[in-house]
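For this view, one protein chain was removed and the others were kept in their places.
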Amino acid sequence: MNTQRRQAMKAASAWTLVTLVAAAGWLKPGDAAAEDWNKGAFDTHSMDETLKALGGSPPAPSKDIVFFSTPDIAENGAVVPIGIRSSVPKTESIAILIEKNPNMLAAVFDIPPGTDPSLSTRIKMGQTSDVYALVKADGKYYVASKEIKVTLGGCGG
Amino acid sequence: MPDPMKIRANLLGDSTEVKVLMSHEMETGQRKDAQGKTIPAWFIQTVKVTHADKVVLAAQWGPAVSKNPFLSFKFEGGAKGDKVRITWIDNHGDTRTDEATIA
Partner (left out) sequence: MMLRTFATGIAATALAAFIGSALAESTTDEIAKYREALQDGNPAELWEARGEEMWTKPRGPKQVSFAACDLGLGAGVVKGAYAALPRYFPDAARVMDLETRLVWCMVHQQGYTEADATKTTFGNGSAHRSDLEALAAYVTSQSRGVRMNVALDEPHVHDMYRLGEKMFYYRGGTHDFACATCHGDDGKRIRLQDLPNLTKLEGAQKAYTTWPAYRVSQGEVRTFQWRLNDCFRQQRFPELEFGSDASIALTAYLAGRANGAEYNGPAIKR
(Lines give C-alpha, C1' and ligand atoms only; values in the text may rest on other atoms or scores of the structure.)
Protein backbone atom coordinates (compact mmCIF):
# COMPACT_ATOMS: atom_id res chain seq x y z
CA MET A 1 0.00 0.00 0.00
CA ASN A 2 1.59 3.30 -0.98
CA THR A 3 2.18 6.15 1.45
CA GLN A 4 -0.54 8.31 -0.07
CA ARG A 5 -3.19 5.69 0.49
CA ARG A 6 -1.92 5.07 3.99
CA GLN A 7 -2.12 8.77 4.73
CA ALA A 8 -5.56 8.97 3.16
CA MET A 9 -6.78 6.16 5.35
CA LYS A 10 -5.27 7.70 8.46
CA ALA A 11 -6.85 11.03 7.70
CA ALA A 12 -10.29 9.72 6.87
CA SER A 13 -12.32 9.42 9.98
CA ALA A 14 -14.61 6.80 8.51
CA TRP A 15 -13.89 3.39 7.10
CA THR A 16 -16.56 3.39 4.48
CA LEU A 17 -16.82 0.52 2.07
CA VAL A 18 -15.51 2.77 -0.67
CA THR A 19 -12.43 3.61 1.36
CA LEU A 20 -11.74 -0.07 2.03
CA VAL A 21 -12.22 -0.91 -1.61
CA ALA A 22 -9.98 1.97 -2.61
CA ALA A 23 -7.28 0.75 -0.24
CA ALA A 24 -7.46 -2.66 -1.83
CA GLY A 25 -6.66 -0.97 -5.10
CA TRP A 26 -9.87 -1.96 -6.84
CA LEU A 27 -11.03 1.64 -7.06
CA LYS A 28 -8.99 4.79 -7.40
CA PRO A 29 -9.59 7.11 -4.41
CA GLY A 30 -12.16 9.63 -5.48
CA ASP A 31 -13.68 7.47 -8.19
CA ALA A 32 -17.05 7.60 -6.50
CA ALA A 33 -17.13 11.31 -7.07
CA ALA A 34 -14.91 11.30 -10.15
CA GLU A 35 -17.53 11.66 -12.87
CA ASP A 36 -19.11 14.66 -11.18
CA TRP A 37 -15.95 16.53 -10.29
CA ASN A 38 -14.15 18.59 -12.92
CA LYS A 39 -10.55 18.06 -11.82
CA GLY A 40 -9.07 20.34 -14.48
CA ALA A 41 -11.25 23.28 -13.50
CA PHE A 42 -9.94 23.23 -9.95
CA ASP A 43 -6.34 23.45 -11.10
CA THR A 44 -6.33 26.78 -12.92
CA HIS A 45 -4.66 30.12 -12.34
CA SER A 46 -6.52 32.55 -14.53
CA MET A 47 -10.05 33.36 -15.62
CA ASP A 48 -9.18 32.15 -19.15
CA GLU A 49 -7.84 28.82 -17.95
CA THR A 50 -10.85 28.29 -15.70
CA LEU A 51 -13.31 29.10 -18.46
CA LYS A 52 -11.53 26.72 -20.82
CA ALA A 53 -11.78 23.95 -18.24
CA LEU A 54 -15.44 24.71 -17.66
CA GLY A 55 -16.07 24.78 -21.40
CA GLY A 56 -17.15 28.38 -21.31
CA SER A 57 -16.52 31.62 -23.14
CA PRO A 58 -15.15 35.01 -22.07
CA PRO A 59 -17.70 36.54 -19.68
CA ALA A 60 -19.39 39.89 -20.10
CA PRO A 61 -19.40 42.14 -17.04
CA SER A 62 -22.90 42.27 -15.61
CA LYS A 63 -24.58 44.57 -13.12
CA ASP A 64 -27.21 41.87 -12.63
CA ILE A 65 -24.83 39.88 -10.48
CA VAL A 66 -24.52 41.24 -6.97
CA PHE A 67 -22.66 40.29 -3.83
CA PHE A 68 -24.68 40.35 -0.62
CA SER A 69 -23.64 39.77 3.00
CA THR A 70 -20.10 39.90 1.70
CA PRO A 71 -17.88 42.18 3.78
CA ASP A 72 -15.14 44.34 2.25
CA ILE A 73 -12.71 43.24 4.94
CA ALA A 74 -12.35 39.71 6.28
CA GLU A 75 -10.83 39.47 9.73
CA ASN A 76 -9.54 36.06 8.85
CA GLY A 77 -9.00 34.70 5.37
CA ALA A 78 -9.88 31.18 6.44
CA VAL A 79 -13.57 32.01 6.53
CA VAL A 80 -14.85 34.70 4.19
CA PRO A 81 -18.65 34.90 3.86
CA ILE A 82 -19.78 35.28 0.25
CA GLY A 83 -23.31 35.81 -0.95
CA ILE A 84 -24.06 35.97 -4.68
CA ARG A 85 -27.34 36.78 -6.34
CA SER A 86 -27.84 36.66 -10.11
CA SER A 87 -30.82 38.24 -11.79
CA VAL A 88 -29.51 37.35 -15.24
CA PRO A 89 -32.42 35.47 -16.86
CA LYS A 90 -32.03 31.69 -17.20
CA THR A 91 -29.08 31.50 -14.78
CA GLU A 92 -27.86 27.90 -14.89
CA SER A 93 -24.76 28.06 -12.73
CA ILE A 94 -22.80 30.30 -10.41
CA ALA A 95 -19.08 29.88 -9.87
CA ILE A 96 -16.82 31.59 -7.35
CA LEU A 97 -13.25 32.43 -8.40
CA ILE A 98 -10.58 33.99 -6.23
CA GLU A 99 -7.87 35.71 -8.23
CA LYS A 100 -4.91 35.36 -5.87
CA ASN A 101 -5.62 31.91 -4.50
CA PRO A 102 -3.26 29.04 -5.41
CA ASN A 103 -6.08 27.77 -7.62
CA MET A 104 -8.67 30.21 -8.83
CA LEU A 105 -11.86 28.19 -8.79
CA ALA A 106 -13.37 27.76 -5.35
CA ALA A 107 -16.78 26.34 -6.19
CA VAL A 108 -19.34 25.85 -8.96
CA PHE A 109 -23.05 25.62 -8.21
CA ASP A 110 -25.53 24.21 -10.72
CA ILE A 111 -28.87 25.97 -10.40
CA PRO A 112 -31.73 23.83 -11.77
CA PRO A 113 -34.94 25.58 -12.82
CA GLY A 114 -36.99 26.33 -9.75
CA THR A 115 -34.01 27.11 -7.57
CA ASP A 116 -33.21 30.73 -6.71
CA PRO A 117 -30.01 31.88 -8.41
CA SER A 118 -28.82 33.16 -5.07
CA LEU A 119 -26.67 31.49 -2.47
CA SER A 120 -24.27 32.11 0.39
CA THR A 121 -21.29 30.15 1.49
CA ARG A 122 -17.83 30.69 2.95
CA ILE A 123 -14.51 30.50 1.18
CA LYS A 124 -10.84 30.69 2.02
CA MET A 125 -8.72 33.53 0.76
CA GLY A 126 -4.96 33.44 0.98
CA GLN A 127 -4.61 37.20 0.75
CA THR A 128 -6.42 40.37 -0.30
CA SER A 129 -7.80 39.65 -3.74
CA ASP A 130 -10.54 40.20 -6.27
CA VAL A 131 -13.33 37.67 -6.00
CA TYR A 132 -15.34 36.86 -9.13
CA ALA A 133 -18.89 35.64 -9.40
CA LEU A 134 -19.07 33.88 -12.75
CA VAL A 135 -22.57 33.17 -13.98
CA LYS A 136 -23.58 30.90 -16.85
CA ALA A 137 -27.00 31.87 -18.19
CA ASP A 138 -28.63 30.56 -21.31
CA GLY A 139 -25.28 29.23 -22.49
CA LYS A 140 -23.47 32.57 -22.12
CA TYR A 141 -21.11 33.75 -19.39
CA TYR A 142 -21.30 36.86 -17.22
CA VAL A 143 -19.14 38.13 -14.40
CA ALA A 144 -19.04 40.56 -11.49
CA SER A 145 -16.16 41.14 -9.15
CA LYS A 146 -15.44 42.57 -5.73
CA GLU A 147 -12.20 43.19 -3.89
CA ILE A 148 -12.06 41.69 -0.43
CA LYS A 149 -9.29 42.71 1.90
CA VAL A 150 -7.96 40.01 4.13
CA THR A 151 -6.34 40.68 7.44
CA LEU A 152 -5.23 38.53 10.28
CA GLY A 153 -6.37 39.55 13.69
CA GLY A 154 -3.76 41.03 15.95
CA CYS A 155 -3.83 38.42 18.63
CA GLY A 156 -1.84 36.11 16.41
CA GLY A 157 -4.37 33.28 16.68
CA MET B 1 -18.88 7.34 9.63
CA PRO B 2 -18.34 11.06 8.96
CA ASP B 3 -20.13 13.42 11.34
CA PRO B 4 -23.72 14.36 10.55
CA MET B 5 -24.57 17.68 8.93
CA LYS B 6 -26.77 20.23 10.61
CA ILE B 7 -29.55 21.05 8.17
CA ARG B 8 -32.33 23.58 8.56
CA ALA B 9 -35.11 23.70 5.97
CA ASN B 10 -37.78 26.35 6.42
CA LEU B 11 -40.80 27.24 4.35
CA LEU B 12 -40.77 30.94 3.47
CA GLY B 13 -43.88 31.70 1.47
CA ASP B 14 -43.73 29.59 -1.67
CA SER B 15 -40.06 28.74 -1.27
CA THR B 16 -37.99 26.55 0.95
CA GLU B 17 -34.85 28.01 2.45
CA VAL B 18 -32.11 25.50 3.16
CA LYS B 19 -29.18 26.18 5.46
CA VAL B 20 -26.61 23.51 6.06
CA LEU B 21 -23.46 23.17 8.14
CA MET B 22 -21.20 20.28 7.19
CA SER B 23 -18.51 18.79 9.36
CA HIS B 24 -15.37 18.49 7.25
CA GLU B 25 -11.71 19.48 7.56
CA MET B 26 -11.55 20.82 3.97
CA GLU B 27 -7.77 20.47 4.06
CA THR B 28 -6.23 22.39 1.17
CA GLY B 29 -3.12 20.32 0.72
CA GLN B 30 -1.08 23.52 1.07
CA ARG B 31 -0.43 23.34 4.82
CA LYS B 32 2.54 21.72 6.47
CA ASP B 33 2.54 20.03 9.85
CA ALA B 34 4.92 20.73 12.72
CA GLN B 35 7.49 18.41 11.16
CA GLY B 36 7.35 20.26 7.84
CA LYS B 37 5.43 17.55 6.02
CA THR B 38 2.60 18.60 3.72
CA ILE B 39 -0.82 17.71 5.11
CA PRO B 40 -2.62 15.96 2.24
CA ALA B 41 -5.62 17.56 0.61
CA TRP B 42 -8.91 16.28 1.99
CA PHE B 43 -12.04 18.07 0.93
CA ILE B 44 -15.63 17.70 -0.20
CA GLN B 45 -15.78 17.54 -3.98
CA THR B 46 -19.46 17.20 -4.76
CA VAL B 47 -22.66 18.20 -3.03
CA LYS B 48 -26.17 17.26 -4.09
CA VAL B 49 -29.41 18.52 -2.58
CA THR B 50 -32.67 16.83 -3.48
CA HIS B 51 -36.31 17.38 -2.65
CA ALA B 52 -39.02 14.97 -3.80
CA ASP B 53 -36.49 13.11 -5.96
CA LYS B 54 -35.58 16.29 -7.80
CA VAL B 55 -32.10 17.80 -7.60
CA VAL B 56 -32.50 21.35 -6.33
CA LEU B 57 -28.80 22.14 -6.12
CA ALA B 58 -25.61 20.44 -7.27
CA ALA B 59 -22.16 21.75 -6.53
CA GLN B 60 -18.53 21.01 -7.20
CA TRP B 61 -16.15 22.27 -4.55
CA GLY B 62 -12.45 22.72 -4.28
CA PRO B 63 -10.43 22.99 -1.06
CA ALA B 64 -10.95 26.77 -1.03
CA VAL B 65 -14.36 26.25 0.50
CA SER B 66 -13.94 26.93 4.24
CA LYS B 67 -13.55 24.23 6.84
CA ASN B 68 -16.90 23.08 8.25
CA PRO B 69 -18.66 24.41 5.17
CA PHE B 70 -21.79 26.49 5.37
CA LEU B 71 -24.27 26.79 2.52
CA SER B 72 -27.56 28.63 2.24
CA PHE B 73 -29.95 28.79 -0.71
CA LYS B 74 -33.68 28.73 -1.64
CA PHE B 75 -35.78 26.70 -4.02
CA GLU B 76 -39.40 27.11 -5.12
CA GLY B 77 -41.85 24.69 -3.69
CA GLY B 78 -41.69 22.38 -0.75
CA ALA B 79 -44.23 21.90 1.99
CA LYS B 80 -44.02 21.43 5.73
CA GLY B 81 -43.20 17.84 6.45
CA ASP B 82 -41.38 17.26 3.16
CA LYS B 83 -37.84 15.97 3.31
CA VAL B 84 -34.76 17.67 1.94
CA ARG B 85 -31.81 15.37 1.46
CA ILE B 86 -28.19 16.40 1.13
CA THR B 87 -25.25 14.22 0.08
CA TRP B 88 -21.59 15.11 -0.04
CA ILE B 89 -18.69 13.07 -1.40
CA ASP B 90 -15.06 13.94 -0.69
CA ASN B 91 -11.79 13.23 -2.47
CA HIS B 92 -11.26 10.11 -0.36
CA GLY B 93 -14.53 8.69 -1.56
CA ASP B 94 -16.07 9.21 1.88
CA THR B 95 -19.66 10.25 1.77
CA ARG B 96 -22.39 11.47 4.05
CA THR B 97 -26.13 11.82 3.48
CA ASP B 98 -28.48 13.57 5.86
CA GLU B 99 -32.11 14.57 5.71
CA ALA B 100 -34.12 17.35 7.23
CA THR B 101 -37.82 17.96 7.45
CA ILE B 102 -39.15 21.23 6.09
CA ALA B 103 -40.56 23.24 8.97
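When the chains are written out, they are named A and B in that same order, and each has its own residue count from 1.
One rule holds for everything that comes next: a contact is a pair of C-beta atoms (placed from the backbone, for glycine too) under 8 Å apart; a residue touches a chain by one contact, two chains touch by 3 or more.
Just so you know, these numbers come straight off a predicted model, no measurement behind them.
In the complete complex, the residue from A:44, A:62, A:103 or A:120 that touches the missing chain is A:120.
Contact with the chain not shown here comes from a single listed residue; of A:40, A:71 or A:114, that residue is A:71.
The residue from A:53, A:66 or A:79 that touches the chain not shown here is A:79. In the full complex, chain A makes contact with the omitted chain through residues 10-11, 13, 69-76, 78-79, 81, 83, 120, 122, 151-157. As for the chain not pictured, it touches chain B at residues 3-4, 6, 19, 21, 23, 25, 67-68, 70, 72.
Just so it is clear, only the chains that are shown with their structure count from here on.
Chain geometry summary: the mean Cα position of chain A and that of chain B are 13 Å apart. Those residues of chain B that touch chain A in the shared complex are 1-3, 15, 25-28, 30, 40, 42, 45-46, 54-67, 69-77, 89-95.
Those residues of chain A that touch chain B in the shared complex are 4, 7-8, 11-14, 16, 18-19, 22, 27, 29-33, 36-38, 41-42, 78-80, 98, 101-103, 105-112, 114-116, 118-125.
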